[in-house]
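Missing here is one protein chain; the remaining ones are kept as they sit in the complex.
Take a look at subunit A:
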Amino acid sequence: MSKRIDVSGLHVYYGDFLAVEDVSMTIEPRSVTAFIGSSGCGKSTFLRTLNRMHEVTPGARVQGKVMLDDQDIYAPEVDPVAVRREIGMVFQRPNPFPTMSIYDNVIAGARLNNQRMPKARADELVERSLRGANLWDEVKDRLNRPGAGLSGGQQQRLCIARAIAVEPAVLLMDEPCSALDPISTLAIEDLISQLKENYTIVIVTHNMQQAARVSDVTAFFNLAGTGKPGKLIEMGETNKIFTKPDKKETENYITGRFG
């Protein structure tokens, strides 16, 4: 159920403004791919094109091709809604639905596909998803409490549970730990390592140690210059990128000598 993403020649625009230029990459299934780079270099923008979430912003559009296994997700007949059911997303700030209980939050996405899910199956799915997000033991006695009452780290794992309850092939994470404390961050990182058994995971992070800890492959993005679009500079095995990158730019960024 984990799938490969193949991007070729992708340009991302906001209106006439070219935000990300000419990205081509292959993201392997059952692996964790990290996007690193300075703020505003387009890595989050690019991530959002992978499940067509960037279209939510008025005026945003892309040129190029994104293949999910053998399907072009930007083909004219493809429904973006269907793409997002296949490619789940976790956001920077935990965003459980404030009006829903923990239980309803987890089941929210799955209910979209299956309105009349029998209670027993729903219960089973909620437990499985919460276990999958390492949250079950902490919340099993208060599933009917509001999701917004959890701590930040728990809320983020709740959002992960909600995303995996839809059983996507790919999980995109946009700086999932940047609003969390170190202990919650560790919990999420452990979880990411487990999730890659079943999912293709793409994570945007500002934290290079995090990229080094959790990812198999790292992609470094940078601006071509002030006011110029973001570009993919280099992509390779995390080990290699962090020890002997091919490009000088990457090395400068990794070692903190970034200009």
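Here is the rule we use: a contact is a pair of C-beta atoms (placed from the backbone, for glycine too) under 8 Å apart; a residue touches a chain by one contact, two chains touch by 3 or more; residues count from 1.
The definition used in the following text is that contacts and distances are computed from a predicted model.
Missing chain, UniProt protein name: "Phosphate transport system permease protein", from among "3-isopropylmalate dehydratase", "2-iminoacetate synthase", "NADH-quinone oxidoreductase subunit C" or "Phosphate transport system permease protein".
Screening A:N95, A:S151, A:S178 or A:N207 for touch with the missing chain picks out A:N95. Across A:P29, A:G64 or A:P146, the residue that sits in touch with the chain not pictured is A:P146.
Shown as candidates are A:N51, A:S184 or A:S215; the residue that touches the absent chain is A:N51. Mapped onto subunit A, the footprint of the missing chain covers residues 51, 53, 56, 58, 81-82, 84-86, 88-89, 91, 93, 95-101, 108-109, 112-113, 146, 148-149, 159, 162-163, 166.
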